[in-house]
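A single protein chain has been omitted; all remaining protein chains appear in their positions.
Then we have chain A:
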Amino acid sequence: MRITVTVDGIEYADDVEPRQLLVHYLRDKLGKVGTVVGCDTSNCGSCTVHLDGHSVKSCSVLAVQAHGSEVTTIEGLARDGKLHPVQQAFHDNHALQCGFCTPGMIMQSIDLLADNPDPDEAAVRHGLEGNLCRCTGYQNIVKAVRDAAHQMRPGAGPEVERVDEPHVSRTKSQISGGER
């Protein structure tokens, strides 16, 4: 099936099998390996990306369901070599140990801050309930999210992710350097 989807500001058109999961499309077809597969059963949240501005677990969305949509992955957050404020806050607060859950944690944190720009500790923990850290490094993750909230006042969210320049359509080979 032919799908057209904008990922991190670039429009792609690809033939995919209906059964292909969005996370596999992102990783295997587009090379967006920053988005990781953790539990594969919709529990851990490691594969969280934004689909039309809202966080989703990309292991529980079919690539064909993303047809016509805009996807933002962890790889689409930095601008001109500058980390997104939530990425920077995770760095500053040492909010990672092994780092596997980090892409999902950051994507969900941005979503959380879009809904609630100044969450208290309980709101952060509740907002991240769909993301698991097997290192149990939650203290610094919560700290980082609250730090990011302060850095980003009055708010973060989908508008932070907007790519201002018009979308440039490129072919897959130009992006990834050939068939994967």
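Here is the rule we use: a residue touches a chain if its C-beta (ideal position, glycine included) is under 8 Å from a C-beta of that chain, and two chains touch if they have at least 3 such contacts; residues count from 1.
One rule holds for everything that comes next: contacts and distances are computed from a predicted model.
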{"item": "Undepicted complex member, UniProt protein name, chosen from \"Xanthine dehydrogenase family protein subunit M\", \"Exporter protein\", \"Response regulator\" or \"DsbA family protein\"", "value": "\"Xanthine dehydrogenase family protein subunit M\""}
{"item": "Hidden partner chain, touching residue among A:R27, A:K57 or A:H84", "value": "A:K57"}
{"item": "Option touching the unshown chain, where A:T48, A:T72 or A:Q87 are the choices", "value": "A:T48"}
{"item": "Selected from A:T35, A:Q87 or A:Q108 as touching the chain missing from the view", "value": "A:Q108"}
{"item": "Chain A, residues in touch with the chain not shown (by the definition above)", "value": "1, 17-21, 24, 40-43, 45, 48, 51, 54-57, 59-62, 64-65, 67, 108, 111-112, 126-127, 129-131"}
